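Apart from one protein chain that is not included, each protein chain of the complex appears where it belongs.
Read from first to last, the chains carry the letters A and B; within each, the first residue is number 1.
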Amino acid sequence: MADFLQLLIAGIATGAIYALAAIGFTLLWQTSQTINFAQGEFVMLPAFFALAAMKWGGAPFWLACLVAVAMSLLILGVAFKGLIVDPLIKHGAMPLVISTIGLSIFLKDGVKDAYSAEAQPFPAIFPDRLIEILGVKVSLAQIGVLIIAFGVIFVLQWFLGGTRIGRQMQATAQNPTVARILGVPVERMILYTFLINAALAAMASLLISPIYLAKFSSGETLGMAAFVAAIVGGFNQVRGAIAGGIIVGVLDNMAAVYVSTAYRQAVPLVLLVLIILFRPQGLLGRKEERAV
Amino acid sequence: MKFKGLLPFAVAVSLAVPALAQDIKIPNIIELSGGGATVGNNWKNGSSLAVEEINAAGGILGKKIALEFVDTASDPGKARAAIQRALDDKPMAIFGPIYSGSVNATLKLTAEAEVPQIIGGEAANITAQGSKYIFRTSFGQNVSMPKIANYIRDGVKAKSVAVVFVNNDFGKGGSTSIIKELEARGIKVAANISTEAGQADFAADVVKVKGANADAVFIYLNEEESARFLIEARKQNLDKPMLGETTLLGQKVIDLAKEAANGAKGHVGLTVDAPIPAVQAFGKKFEEKYKYKSDHNGMKGYFAPYMLKAAVEKAGKWDAKAIAAALHGLTITTDKTPGILIEGTWDDTGEIDRISFLAEIKNGKQVITETLPKLKK
Partner (left out) sequence: MTRFNALKTPLIVLALALLILVPADLTGFGIPWGGLKRYGIYILSLWLVTSIAAMGVNLIVGYAGQETLAQAAFLGIGAFTSALLLKAGYPFFVVFLLAGALAFLVGIVLGFPALRVQKHYLAFVTLAFTVFMWLVIRNEDWLTGGVSGMDVKRPVILGVSTKPGLTFYYLILAMTAVLTFALRWILNSPWGRAFTALRENPIRAESLGIDVRTYILLAFAIGSAYGGFAGALYAPLVEFIDPAPFALGPSLLFMLMVVVGGAGSFAGPFIGAAVAVLLPEWLRFAEGLYLIIFSVIVMLMMALCPTGIVGLIERIFTPARRPHADDKGPVLKEAK
């Protein structure tokens, strides 16, 4: 039982990170109907912005974190939208998807050549102390990750549903044409989506790197998990991505213990296929009614 | 306008500089991208360092060496293509690959072409296939695993062991070899747990190890994953001896796992912390140049050019077949070839014999507790 709880908590903590990345998937999906194959690299990169700021800029850690967030907004938000998405979106989804595949190779190898091929230790935001709850050892870092992840998600939910800009963003996502007629500044709303995605990626990066180290290739696993999480939870709902992330995180751990370590990756995928067959809009998603 | 993207590319192609004609070009076919990028880059740095030194000292028999780096993308098919291409130019030797799968996919080609191939692969079966042109830079698992199995039996006195391995050719080969050796010594294998390269969360694996309730844990993962496993093991209070081979006791693991690495012990083939001045001097040189500490792959890469040097000098001429023949049965000593760092002997299968170490991580430092002699004197 203690083992089970241990796995559950570790799974939820990992899953919360997946959720942060998965929300980005769903946001970009809603606004541009595209799959960002570089999403994993988006989570890998900000940690290296911070490392670079400390190594070459001599910045203290807190400043480096701010630099990482700012650079993410600039590069993964503004530049990504302006240089890659905008020129391509009018040609349909496919060239854009291909371009993000190119981008993921570019970011991965760029970091490898510009910084290092070695995994890098990353300073922890939370002290690495262990505490015991109900016979389960939990590190403060894990609890911190959980609190921040859920905090961010909660704020985002509130922002999307409870503020004017948030509702305009949702209107844009659901039907840009109608939104434009209703006077919503669609272009700006789309930019906000990209900025939020970049901020979430930076957040995930700063949270996960102290625990799992910063490495150029770490986006591969993350991107895949976030992608599966987004589909399982529902590709068009923020709260779906959260549920999906946690389910994937927990399932992965449970599968390793109770099914097989060799096939642990297969279990979330089986779930994914079942979801697609029986509930294609995802666990918490709503049916897509938008005419293409 | 339309060709804007292609133009600089065309210019760059025409500017690509060919290697100087009088230099001996050695293709270095290694893992520079994909899963093995860390390993490959260490090797690349190590071999570059050695070649610089050799060239600065006048080269080998008066000829300078030019390394040509080719990426295998950690894919045996691509490695094979790259070796085929290299062989079309009839090189004197080939360095790499490091991944055993890629070595297995290529060793027949170099054997057919009669070109010596100095590799980083450690899988047991590499030297068992009868190639007269394959040479290791580090112990094969067929050599290192009996050593660690002896240590588990005599040093740790464990009756049962849980094995954790990374599911790639390196880890799988290691797991197969160690299980064979453990069983031969009457030690029970309580669990054999496969993990993924790049795996982040080891909670489940540690739970499984705890469930196996073995006397000791044998961890055969790459450095980062070793660190993550140790961190999780400490978290879950897994208080069994953590045993491993070279990768468990590396500096990288200590840097990453910090105090969780303390207490890990096992067998180390190559380490810059070895109590040998030449090795430590190499470690310093490497760190000064590349701003990080070399792992065993950096050392392996460093040996390759010096093995070539010793063999060419013994053969007395630059001739691929003669170089291979010279390496067989050759003992390279540190007084004749200081760059070899540790005396080594290559037998006629290309297997290496040299001293190795038992080590333990104490207070965030790798401490050598015992030096194991060469198998044959």
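Observations, loosely collected:
In this section, a residue touches a chain if its C-beta (ideal position, glycine included) is under 8 Å from a C-beta of that chain, and two chains touch if they have at least 3 such contacts.
Computed from a predicted model, the values in this text were never measured in an experiment.
Of the candidate positions A:2, A:147 or A:276, contact with the unshown chain belongs to A:276.
Within the complete assembly, B:88 is the residue of B:88, B:154, B:288 or B:335 that touches the hidden chain. Contact with the chain that does not appear here is found for just one residue of B:104, B:144 or B:271, B:104. Mapped onto subunit B, contacts with the missing chain fall at residues 2, 4-6, 9, 12-13, 16-17, 32-34, 69-71, 74-77, 80-81, 84-85, 87-88, 100-101, 104-105, 123, 125, 167-169, 172-173, 194.
Residues touching the missing chain, restricted to subunit A, are 33, 35, 37, 83-84, 87-88, 91-99, 101-103, 105-106, 109-110, 113, 224, 227-228, 231, 262-263, 265-266, 269-270, 272-273, 276-277, 280, 288, 292 (touch as defined at the top).
Definition applied: only the chains that are shown with their structure count from here on.
Separating the CA-averaged centres of subunit A and subunit B is a span of 35 Å. On subunit A, the positions that touch subunit B within their shared complex are 3, 6-7, 10-11, 14, 109, 112, 116-119, 121, 130, 137, 139, 208, 211-213, 215-218, 220-222, 249, 252-257, 261-262, 264-265.
Within the complex, the subunit B residues that touch subunit A are 33, 35, 37-38, 40-41, 167, 193-196, 198-201, 203-205, 207-208, 210-211, 223-224, 227-228, 235-237, 252, 255-256, 292.
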